[in-house]
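What follows is a short report on a single structure.
All protein chains but one are shown at their positions in the complex.
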Amino acid sequence: MKRGLVIGAVLLALLVGVILVAAMLGAERLPLFDLNEQQRSILYDIRVPRILLGACVGASLAVAGAGLQSLLRNPLAEPYLLGVSNGAALGTMVAFVFFQSLELTRPILAFAGAGLATLAVYRMAKSRAGMNVERLVLSGVIVTTFLSSVIVMLTTLLDAAKLRSFTFWLLGDLSQATRNGVYLSLGAVIIGTIVLMSQARALNLMMVGERDAFDFGVEVGRVRMLVFGAASLVVGAAVAASGSVGYVGLIVPHLVRLSVGSDNRLVVPFSAIAGAIFVVFADTIARTAIAPRELPVGAVTALIGAPMFIYLLRKN
Amino acid sequence: MKSKVKGHNSRFIVMLVMLILSGCGGVRNANVADTTGSQPVATSRVVTDDLGRHVTIPLRVTRVVSLAPNLTESIFAVGAGDRLVGVTTFCNYPEQAKSITKIGDTMNPNMESIVALKPDIVFVSTASQIESFTKTLDANGIAVYVTNPMSLDDVVKDLFALSEILGNSENSGVLANFVPELKREINGFRERMKNETKVRVFVQISKEPLFTIGKQSFLNEVIDVAGGESVTNEVESAYPKLSKETALALSPDVIILSESDDNREPNEVFRNSPAVKNGRVYKINADIISRPGPRLFGGLYQIARDLHPKKFPVPF
Partner (left out) sequence: MLEVRDISVSYDQREVLRDVSLTLRDGEIIALLGANGAGKTTLIRTLNGTLPVSKGEIDIDGRPLAGISRREIARNITVVAQENETRFPVTVLEFVLSGRFVHGSSFGWESETDIEFAKKALTECDLTGYATRLMNHLSGGERQRVVLARAIATNARILLLDEPTANLDIAHQAMMFKLVRKRCIESNYSAIVITHDLNLAAEFADEILMLKDGRIAAKGMPAEVLSAENVKDVFGVKVLLDMNPASGNVRVTNVF
């Protein structure tokens, strides 16, 4: 327990540190003190909201990954692989195409898309013997690739102008951060994390097996609904704001488990913090590497995440 | 925001009319090489395209396919529109182009459709990024002529080349005079604007994500000749996604919006810029500034009027 608190404190300190450093870096060089009006605008209207959105998106995806991995007893479960991200992306696209000006429709339809995708995967994977892990991964891959194709088809049918906006966004793009977007994302991730933490003890049992969990008093159906619901909520909000940022939900919970073990009471909140750190870091690279041009943050998380994942696989 | 103004009375349009008129007649054999050896009458000839490739075509070209909207416009401009048998789905100007058989879009033209049309020559533009299809067309024994217009002079050159390949010998004299005339006009324009202070211009291609023009865009020269300076002419790539921080710091005097659904107004980062504060935001037809073709000259005139309204007070 003590060790957990220490690590938690370290992670929080690291998050604050990364945010501060990120605020000092960007396409435009800003002085540390005495900023003029334009520089203040750059910092507070553009840079800071984007950094905060990155933190929320990172926390959301990591916490969803942690919850889904425990619920489905599968270390490979993550929002992208299970089709949750693509479901949210498709929902967002539909909102954009049909309800263009109503910005609130985007996160709502993203949440709906994420939820439906999750349900589809779950239904496909369920067999009489219970949740077979291999079936789950297979169902997830089927749903996510199917949704990917639908997304590609939609982008092909859209006219060139809308197409351009989406192609970049689909790879994960934090550049459209607004104050409202940050509030929404922050709200979603706080609610989602609290819900997941409330189920953390149950998830500890479910990680071993649904049957075991049931035997020891867990209302398996209720836990499943709450975890799927929370994951869809946070992933929906994240994807609506910034597109599909991959690898965060996969890598971060793993790294957290390597440091503190599998107890979800620690893994869930720590994944949130670590996920925030990861994406803020990746986005700082995305914003500065080829400045004044930008890279999609999803490309950076993939470039960092994929080799890291291979390394983790090797280690086991 | 000023509404778009057609440069009806631009001297360029007058010249283009002349060009169209002169495009009726016989065949002009520029760069002729007698490929049939001892035959008294040549049945084919070899022309050299913008990439230095030697292309063999019949003496009289009657069936033409265009794989780029700017080339379709140019072909109509030189009076050979009636010989077009295939165009892309993006070729929407002039009106007659819309009824020509479509062979796909610029990214993925349908090879079978092209071959089935039995064209004498297929015109390709590097501006539409499909040089990769040159190989496939070559392999099918179809003559491919690649154009690579990167400047106003290049557009003139391409118009001339088209008129040579597709035009008539009767009016060749007129054509011969036309090109230097057009060049003189451009230089005259340059001279006229030389002593004006260059206006700092930001060209916004899409609002969110924020796309603009960069170093490799042919518009830089157009803006320069029109008496302006593209504030992003040092940024790598033709259509970079720009950091909002940089955009804010650039403080352009004028913003030109490429007219499309996702680009109805300047990005919020410009709200305190001189351009927005002084109401100097202008729209221009997206096709005109994205196609290095005959309408570019009209675009040049329109931009010059927008940048220096005092110099071009009223269309005479």
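For clarity, chains are labelled A and B in written order, and residue numbers in each chain start from 1.
Following the convention adopted for this analysis, a contact is a pair of C-beta atoms (placed from the backbone, for glycine too) under 8 Å apart; a residue touches a chain by one contact, two chains touch by 3 or more.
Since we're looking at a predicted model, the values are computed, not measured.
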Displayed chains contacting the withheld chain: A
Residue touching the undisplayed chain, where the options are A:S185, A:N204 or A:T301: A:N204
On subunit A, residues whose C-beta touches the chain left out of the figure: 1, 69-70, 73-75, 128, 133, 197-202, 204-205, 207-209, 211-212, 214-219, 257-258, 261-263, 265
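Following the convention adopted for this analysis, only the chains that are shown with their structure count from here on.
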Subunit A residues touching subunit B - in the complex, by the definition given at the top: 26-28, 37-38, 41-42, 45-47, 159-162, 164-165, 168-169, 173, 175-176, 287, 290-294
Touch list for subunit B against partner subunit A, complex: 90, 205-206, 208-211, 214, 232, 235-237, 240-246, 248-249, 251, 260-263, 268-269, 272, 286
